[in-house]
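What you see is the complex with one protein chain gone and the rest in place.
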Amino acid sequence: MKKIKVVALGLAMAVAMTFVGCNKNKEVVSSGKVSADQPGWKANAENPVKFDWYINFSWFARHWGDSKVSKYITEKTGVDVNFIVPAGNEAEKLNAMIAGDALPDLITLGWWEGQIPMMIDAGLLYSLDELAEQYDPYFFKVTDPNKIGWYTQADGHIYGYPNSSYTAADYEKYKGKLTSNETFLVRKDMYEALGSPDMTTPEGFLGALRAAKEKFPTVNGQSLIPFGTNEFGDTGCSMLQGYLSHFLAIAPEKNGKFVNADLGLTEDPEYIRWMKMFRQAHEEGLFATDVFVDKRSQIEEKAAQGRYFCMLYQNWDMQAPQNALYAKDPNSIYIAVDGPKNSKGDDPVLAGGGIAGWTVTLISKNCKNPERAIQFLTYLISEEGQMDTNFGIEGETYTIENGIPKLTKEVADLDKNDKNKQETEIGVQYTYWMLMDTAWQAQWGAEYAPSLEQPQLWTRPYVHSYAAYDGLTLPVGSDEQIIYEDIQRRWGKVLPQLIRAESEAEFDKIVKEFNEYKKSKGIDKVIDAQTELMNINKKKLGM
Amino acid sequence: MKKRNNELTPLAKKSFWIRLREEKYLQVMALLGIVWMLVFNYIPMYGILIAFKKNFFVTTPLFSKKFFSTPWAADGGFQHFIAFFKDEEFVNVMVNTLGISILKLIFNFTLPIIFALLLNEVKNMRFKKVIQTITYMPHFLSWVVLGGILTTWLGDGGLFNELLIKFGIIDKSVSFLAYPEYFWGITVISDLWKELGWSAIIYLAAISGIDQEMYEAAKVDGASRWKQIWTITLPSIAPTITIMFILAVGGLLNTNFDQILVLNNPLNAPRSNVLDIYVYQTAMRGMRYSYASAIGLFKSVIAFILLFITNKITTKLNDTALF
Partner (left out) sequence: MASSKLNRITVGDIMIGILMLVICFVSLYPVWYTVIISFNDSSDALRGGIYWWPRKFSLESYKTVFQDTTIIRAFMVTVLRTVIGTVTSVFFTAMVGYALSKKYIMGNKFYTILGTITMFFGGGLIPYFITLKNLGLYNNFLVYIIPSLFNFYNMIIFRSFFNELPAGLEESARLDGANDSMIFIRIVIPLSAPVIATIALFNGVGHWNDYFTGVLYINDAELQPIQTYLFRIIASASASKTVVAMPAGVTAQQVSSQSVRLATMVVTTFPIMCVYPFLQKYFVKGMLIGSIKG
């Protein structure tokens, strides 16, 4: 018996050794000739190469090589990809890789992440312009000079290229077609049963909440939650900060100084006006305690049950709940209506995409094949890459009718009904979104599933670019950053206190104390630093 | 009077080399463990220096001259420690951490022992096995998912409220997670539920090693079941209990991060902000590694002191100790 155990163990170790030995990329060094008129990747398409590509989003679940599109791209360009994705806390993995000199070939992360300036300073990244000059001048043909300008660092080089970026020109070109995620939603049937009340004033809003509670006290045996929004965390609730200020058309700068909604707009009378409304709502029992306690999955559950009367929420995250509601009763879905407005009745100024975009993609110095890397990026950025990642394979997943590419009915239906399956098996519609140009995509018009359509389209007239105010992140470890975080944490405590204050007098007291706290902590230093960054942005945008 | 096989024998009087030769197998066995610890525990301990640096950026290679020459923290290197002690949340965070841990020590340490003792009394083997298997299942559910379920159940109109109203214990639904005063109870009880069966395993193992003859003798003497437990079982597993207790005290400043993170919200924060959460929210988010490291070091020192004290006490009481 013992002998068998020993043998079994030995066998197991042998098998394990094969895992150990089994190793990684055997890249073939390429040596194609490059010119400014031809994309570099074409010259090297015969030579296979594999890149480790780190995606700093733990929800990204796709494997390269599963879907038709990824196989097609690998065949075409010779480039194979291994996605590396963290789980849980993204920063842990990224920081460990940086500290341990284990950065993979390509890195995609949000443009706001603090590690980016750190990596640039420490010389851990290749500069894209130098690589392009050397290996793929075509890069400069496919990239937008405005975006390059935006991301050029103080040393004159660019290290990352964005996706989902909208230049001022894009706003002109696609005016009326761009949408925003910021929506104020109400349950269609309830809202209409109440006579579609006007919720743009605090009185109207309160009145509607009261009426809703009275007329619909329960939903399927559970109590109605008059107002819902997203999670309250230790730094506040993003939708009662940024979103609300956009609806109230509160300007992002005042007297030349940046106004930071995430630090509590307690000096702004319009904001206070509406916060007082929420306080009143809470006093009357119209602001449920659950709203403070619920995390994302509870919010989704309750939305799917239709328990909220109205919500200030991001539309695209309502997909699952809306689908559930639509399946049961198409009239019970949430629709977008006019939400809170300032005392002048101004239209909301909702945030569309900025020039900063959403994520940037970097090439680390650990990449053994920077030549192929820059060529691959050029490919993905180019129109050909956009067509491949958005529409897929001509004849198979899309056809061209009258010069306009259109997804085949099969693929389009699959995308609408089972997006997960579509992305896993086919891979179109920017399944691989790392270098997607959504502005370019906007020219083809967008089709939304019926459960999402109305709110998305509703935002169109109000979409505005807040580009100058992007990227105002303070350097890691600086005094201003510490002050910023302390104030944020305090705000996270103050916000629920304001709403739960038992009287207006108490409310006023809390506001006064908080304003004093901000001043004494040194909020002016923070604002000054951010204003400086804002001005740099404006210069880049030529404003 | 059993002779323990580890007592000091006349070997102690011999010279170093002779002892080495006689103990060579044992020394090799021990040293393998020591070498492992040196590599995997002591080398990384170099990172403790981060706590005394003004700032640590992940882009600075740690084991390099560059790192060593970065500026030291102010106040003789203790800048971050002082900042932590001075922080307005310091007292509250410590109270929450210790409060929850001590409650867990009182209940979640002792109840599994009692459970193991009672389980041991179950006569039907099959029933016993079934109980063991069922009670150890909750340990495997991850807090990430469990937290979501618990939040829904504890919420307004959730399962617990329904039950409590049905049994007439309360008359109106209460959102339990919204109140700081319920938090400690919620976290301790849910942790007990999850770990009861699992924690009992080690005691069951210890009980199974007890000499059956003692029980036979006691039964002959007419001792009741409860007397047997009190005079035979408990004393026999006392060393195990003691060691586990010492280790538990050493872990007093640790709280179950996953559990608390998922149940924590701004309303119950005054009683749910424990040390690990505090570090996560302040230091980790802003990548303030030096600050996080300093707090970590503080935790280690306190834990070590607690362990040392407990060890001394148990040596006196029980003659059982960690070292």
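So that you can tell them apart, the chains are marked A and B in the order they are listed, and the count of residues begins at 1 in each.
Following the convention adopted for this analysis, a residue touches a chain if its C-beta (ideal position, glycine included) is under 8 Å from a C-beta of that chain, and two chains touch if they have at least 3 such contacts.
Treat the numbers as computed from the prediction; the structure is a model and nothing was measured.
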Inset, instruction - From the listed residues A:N44, A:T167 or A:Q456, report the one that touches the chain absent from this view. - result: A:Q456
Legend entry - Chain not shown: contacting residue from A:Y135, A:Y308, A:Y430 or A:W458: A:Y430
Legend entry - Contact partner of the left-out chain, one of B:I106, B:V145 or B:A217: B:V145
Legend entry - subunit B residues touching the omitted chain (full complex): 2-9, 11-12, 16, 19-20, 23, 25-27, 29-30, 32-34, 36-37, 39-48, 50, 58, 62-63, 115, 118-123, 127, 129-142, 144-146, 148-149, 152, 159, 193, 196-197, 201-202, 204-213, 225-226, 239-240, 243, 247, 250, 262, 289, 292-293, 296-297, 300-301, 303-304, 307, 320, 322-323
Inset, instruction - Kindly note down the residues of subunit A that lie in touch with the hidden chain. - result: 9, 12-13, 15-16, 19-20, 22, 24, 52, 57-61, 63, 66, 82, 84-88, 90, 92-93, 95-96, 99-102, 104, 110, 112, 164, 179-182, 220-222, 231, 295-297, 300-301, 304-305, 314-317, 319-321, 323-324, 327-328, 351, 353, 358, 419-420, 423-424, 429-430, 433, 436, 438, 441, 456, 470
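We adopt the following convention: only the chains that are shown with their structure count from here on.
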Inset, instruction - Compute the distance, rounded to whole Å, between the mean C-alpha positions of subunit A and subunit B. - result: 39
Legend entry - subunit B to subunit A touching residues, read off their complex: 55, 57-62, 147-148, 151-152, 155-157, 173, 175, 177-178, 262, 265-269, 281-282, 284-288
Inset, instruction - Spell out the residues on subunit A that touch subunit B in their complex, using ranges where they run on. - result: 89, 91, 95-96, 98-99, 101, 114-115, 118-119, 121-122, 124, 222-223, 232-234, 288-290, 292-295, 297-298, 301, 476-477, 481-482, 485, 489, 492-493, 495-496
